[in-house]
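Okay, structure first, notes after.
Removed: one protein chain of the complex. Kept in place: all other protein chains.
Showing chain A:
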Amino acid sequence: MKITGVKINYYHICHTKLWLFSHNIALEHEHENVNIGKLLHEERYSKKKKDITIDNTISIDFVKQRNGVMELHEIKKTKKMEDAHLRQMLYYLYYLKKRGVEGKGVMNYPLLNQIREVELTPDGEKSIEEDIRGIEEIVTGRMPHPKRMRICPKCAYFEFCFCGEGNED
């Protein structure tokens, strides 16, 4: 199974979303926040060569060399899902390390004027390996029944998950 950065990200947000996305039930294209993210991605850092795709599996927003260290950069709109975003970056670092390239990660929040550095530790590596196993288990299984969380109303899958008129869960 191809594990993309988005799957790692979704694994830490919602398993139903992960399952639907992995089964090509994409709903993000209509969602306002996604379009804002897309614009942000296209407009900011416009001089950098962007979207470095490796093995058709991971896609890094942009890459920089600083003091002989390779920096992987990821652009995010807000810190709301920070944990999931950091995992996504850890996974990129892990993926490249497996291919013999070491570097560090930098999260860019242009709208907040903040950056945050991320480094891959042995613990981090272990947790990514657990993530990968967890994702494989979910995606090959049955669709996880949606559970209502506080973040649900902001999700592109909200209407899909709770389209039934009698759903109170």
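Side notes on the structure shown:
In the analysis below, a contact is a pair of C-beta atoms (placed from the backbone, for glycine too) under 8 Å apart; a residue touches a chain by one contact, two chains touch by 3 or more; residues count from 1.
As a working rule, contacts and distances are computed from a predicted model.
Of "Indolepyruvate oxidoreductase subunit IorA", "YeeE/YedE family protein", "CRISPR-associated endonuclease Cas1" or "Cobalamin-binding protein", only "CRISPR-associated endonuclease Cas1" is the UniProt protein name of the chain excluded from the display. From the options A:30, A:51, A:82 or A:130, the residue with contact to the unseen chain in the full assembly is A:30.
For chain A, the list of residues touching the undisplayed chain reads 23-26, 29-30, 142-143, 145-146, 153, 158-160, 162-168.
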